[in-house]
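What follows is a structure written as structure tokens; I'll ask about it next.
The complex appears here minus one protein chain, its other protein chains still in place.
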Amino acid sequence: MTELTLVQAVNRGLFEAMRQDPDVLLLGEDIGLNGGVFRATEGLQKEFGAERVIDTPLSECGIVGTAIGMALYGLKPIAEIQFMDFIYPAFDQIVSELAKFRYRSGGQYPCHVVIRTPYGGGIRGGLYHSQSTEAFFCHTAGLKVVVPSTPADAKGLLLTAVHDEDPVIFLEPKRIYRSVSGEVPEGDHRVPFGVARTAREGSDVSILAWGAMVPTSLEAAAKLADEGISAEVIDLRTLVPLDEAAVLASVEKTGRAVIVHEAARNAGFGAELAARIAEKALYSLRAPIARVTGYDTPFPYALEHLYLPTPERIESAAREAVRAG
Amino acid sequence: MAGSETPRPETSVGRRTVPLSATVEDARRLFGSDWATVVARAFRWMVFARSFDARMQGLQRQGRIGFYGAATGQEAVNVAVGLLSRPEDWIAPGLREQLVALVRGHPVSSYVDHLFANARDPALGRNMPCHPTARDVHYLSMSSVIGTQITHAVGLGYALRLRRDPGVVFAFFGDGATSANDFHAGLNFAGVWGVPVVFCLTNNQWAISQPVERQSATATLAEKAAAYGIAGRRVDGTDFFAVAEALRAAIGLAREQKLPSLLEFVVYRMTPHSTSDDPTRYQPPEFLAAAAAHDPLERLGDWMRANGLAKAAEVETVRADCDSEIRRAIESAEAVPPPDPESLFRDVRSPLPKERSRSQEVS
Partner (left out) sequence: MVAGSHPKDIWATATRADGMTSARVRPATVERGARAPAGVPDARRVEAYRWMVLARLVDERCLTLQRQGRIGFYVPLEGQEAAQIGCALALEAADWIFPAYRELGLALVRGVPLETLFDQFIGNSGDVLKGRQMPNHYGYRDRNFVVASSPVGTQITQAVGAGLAARRRGDAIATIAFFGDGTTSSNDFHAGLNFAGVFRAPTIFFCQNNQWAISLPRAQQTHSATLAEKARAYGFEGVVVDGMAIDEVYRAVRQARERAVAGDGPTLIEAQVYRFGPHSTSDDPKRYRPAGELEKWKQHDPVAGFRDELIREGRLTVQDDEKLWEAARAEVASAWKTAESKPPVDPLSFLDDVFAQPTRELEDDRRRLAALLAQREGKP
């Protein structure tokens, strides 16, 4: 065990993956000599050479398209998109190609590419360095969508992603890249997909969150405890595959659900969670399902502190749920 | 690269086809002492393709298959790549290169199964017709999205080079695809990386209803290669020997020096874009006349008759042989039931996700 920040844990995960398997290679913008704009790939090119840690021309379309070609041949490329906001030039490759290769070839051409990308607000990044658009990818059959919220999970889920057989969109909550640190197991540490983590146990209300909203939700839960409200915080870890059982079990226990995400509310992943709870645990509910989310506006620069869900907004939603019944 | 002569077909006035300029010596140089066999095989495949296209367009009209995109007029390119590529090479196809898979040994019956989208289709009937997958001959699966395969080919080429494997990747696309994002990204990455990829641009002069003049303001499409620092060359794609010659040079560059090149094969789209298209709405009738003069099959047949291969060039005999093979494949494919409904859920991702098993229990 070593104490690491989240971004260091990503870095260790990449080192481990590249050491384990010569087929693993990285490609992206500014990831080699510069070590990535967030330093997630620091030291990797020095260790593994420029053939396996490739600084590409400035084209996300090229990065993902060529990564797919490498994967078709059996390599295990890990592509970095510098910010999730810049993934759209590659959207066609991700949605039309990466997600569908296995299916459309009847299983003959699995296409295992991991796409890492920092996402989310809170770094004063304005419209184009802040967005959380996981819902686009969850909506696309064939992609797995992973969002760690702790350093240990960042490494563990990353290694699982690299050894998985499917395309993985690996979202790194950049706001907590450095503000969160924790013990990270050495070596081949893996955290399975589809298993949520109970970040805090509670009995009155279930707070469902992922990524950077997990620490925010925990902060809210601590404050709620002072008022005598026992909140359970579930960290989903992977949105696809979803640990539906864990979500339902928690909601069945508490009878109340508050869903928290940074992304805009309309058709966000929270809507999917709310639907599943309504479909399968409606009769356990004691209060309406609540969502605490970003607004249905583009992501603003100067006022991002108002856009982002805060502990305050989460607490207020939880309180209301408890008051309701 | 050899052959810097500009291909410049004569006009078709007073002649049925524009004669091929290759000599027997050229054929020998290209294909060795066995050249006559190679040429006969090429001719047979062209006849096969012509028959196959006609037959499948008929089946589509009868409602027996859902869609068909012919490659009539483009056979010389497909056959030449099929014959000159090696088993360790890879094909990243566009819409019209199924023949390459067949020449490389993918069973005709399997392709016909795909066209019928039956239970024997290796891809379980999931795609529109003409979108086969043939891993047995290193033929990638294609989507309908124009151009996306170009970057795949470059990544594949990188992987081959990294592993020190000998293969070459052939990336196929049309004139319309030169406007696509992936053309730009793919050729740019290829230039920077140096990869064994032959970009086979089949300029059939149309992207559905858009003539190539409206696709790009350049004089040729081959010259776009310079923007990426790679070699480019325009070739008469209806001249089997010219195609083979250019391919030999490009393949040499790829195999020996791991360098990419762009070959623009100028061909004529002799049929509608697909069975859903009506070219009389946009295509001037003179186009088909020019196309007829550049019919790759007729041109090769004429050449064979003039160069002592008249017997192998007897179209009717060859066609009868091909037709029976096609008929057998159709009869067999039509008797196979559609894919199992359960197959709908297979191959979305490797292990079945947990949530599916649970939701199936619940509902």
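In order of appearance the chains are A and B, and numbering begins at 1 in each one.
Assume contacts are C-beta pairs under 8 Å (C-beta built on N, C-alpha and C of every residue); 3 or more make two chains touch, one makes a residue touch a chain.
It should be emphasised that the depicted structure is a prediction, and the values quoted were computed from it without experimental measurement.
Across the complete structure, the visible chains that the omitted chain touches are A, B. For the chain left out of this panel, the touching residue among A:K76, A:H112 or A:H129 is A:H129. The residue touching the chain not shown here, chosen from B:R16, B:R214, B:K311 or B:R327, is B:R214.
Those residues of chain B that touch the chain absent from the view are 1, 3-9, 179, 181, 183-185, 188, 191-192, 205-206, 211-220, 222-234, 249, 261, 264, 266, 284, 286-287, 290. Even with one chain removed from view, chain A keeps its contact list with that chain: residues 29-30, 32-35, 37, 55, 57-59, 61-62, 85-86, 88-89, 124-129, 266, 295-298, 300-303, 306-307, 312-313, 316.
Here, only the chains that are shown with their structure count from here on.
Note for the complex: chain B touches chain A at residues 90, 92, 121-124, 126-127, 131, 133, 135, 140-141, 143, 145, 148, 150-160, 162-163, 181-182, 184-186, 188-189, 192, 346-350, 353-355, 358-359, 362.
Interface residues of chain A, counted against chain B in their complex, comprise 25, 51-52, 56-57, 59, 61-62, 64-75, 77, 89, 92-93, 96-97, 100-110, 141-142, 144, 164-166, 194, 240-245, 280.
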